[in-house]
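Mind looking over this structure? Questions follow.
All protein chains but one are shown at their positions in the complex.
Chains here go by letter, A and B, matching the order in which they are written, and residues are numbered from 1 within each.
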Amino acid sequence: MATTLTRSLGFRATHRYWVPEWSAEQNRSRFGSAIEAHPHDYRCAVTVSGPFDPETDMIVELPALDGILYEEVVQRFQGKQLDRDTPEFAAAGMQPSCEALARYLFRRIAARLPAGVALERVRVEEDPSLAAECTKE
Amino acid sequence: MATTLTRSLGFRATHRYWVPEWSAEQNRSRFGSAIEAHPHDYRCAVTVSGPFDPETDMIVELPALDGILYEEVVQRFQGKQLDRDTPEFAAAGMQPSCEALARYLFRRIAARLPAGVALERVRVEEDPSLAAECTKE
Partner (left out) sequence: MATTLTRSLGFRATHRYWVPEWSAEQNRSRFGSAIEAHPHDYRCAVTVSGPFDPETDMIVELPALDGILYEEVVQRFQGKQLDRDTPEFAAAGMQPSCEALARYLFRRIAARLPAGVALERVRVEEDPSLAAECTKE
């Protein structure tokens, strides 16, 4: 048996899609109304694995995980326009898709977990109809 | 890391279970009140994988996927009595279980995805207490 723990949290942010190398018509044709900034109530679910602590019967110290998630997810994205206000997306010209957000957060969070705790999966849901998952291979 | 995208959509349909080779008593004993047609607000979640498009930072062109899902899921099942109105279940005598729906939709959708996009999983939920998943092996 393998055991994982999933912590979920929300943040509210806006985004729009716009490829600068494309014409306005091309952008509209590909992204529709999403070329205008619009809000989402994002949900982010972070799944970790690790050995059971024999004293607490838990696989991660939750306050430590919550501290990392607060910094990497909430402080970074809450209330922002992702394609404009967050350097990682704005400067790199990365489109703020669910897929790109999940991949970005996977790398950030994986780099910060305590020793012995592994990041298994990051799921980013922009609304109940669309979500992306980045999974450890 | 592997990245997937999941699109979810709903449809409303009715179904009942009835094995023609069984007596009424056998059917009632096995399926209970589900031998009578009853409605469900189904949710269907379709998970795909593929390489990141370097221009859009997405792994699938969403309008194309939505078009396929509209035809294969909504047009096929919305408002129907699955065991009576959809030839795939009626003619084949296939019981309209979550499992059978997930497997059927997996085959239909997998056959239509654009080149480079793979179908990873189809989940069919008939209500919050019961769901089936068909996964690529």
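To be clear about the criterion, contacts are C-beta pairs under 8 Å (C-beta built on N, C-alpha and C of every residue); 3 or more make two chains touch, one makes a residue touch a chain.
Keep in mind it's a predicted model, so treat the numbers as computed, not measured.
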Legend entry - Identified contact with the non-displayed chain, of B:53, B:66, B:85 or B:99: B:99
Inset, instruction - With the missing chain put back, which residues of chain A would touch it? List them for me. - result: 1-9, 47, 52, 55-59, 61-63
Legend entry - Contacts of chain B with the absent chain, listed as residue ranges: 17, 19, 21-22, 30, 32, 94-100, 102-103, 106-107, 128-137
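Going forward, only the chains that are shown with their structure count from here on.
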Legend entry - Angle of the C-alpha superposing rotation, chain A to chain B, to the nearest 5 degrees: 120
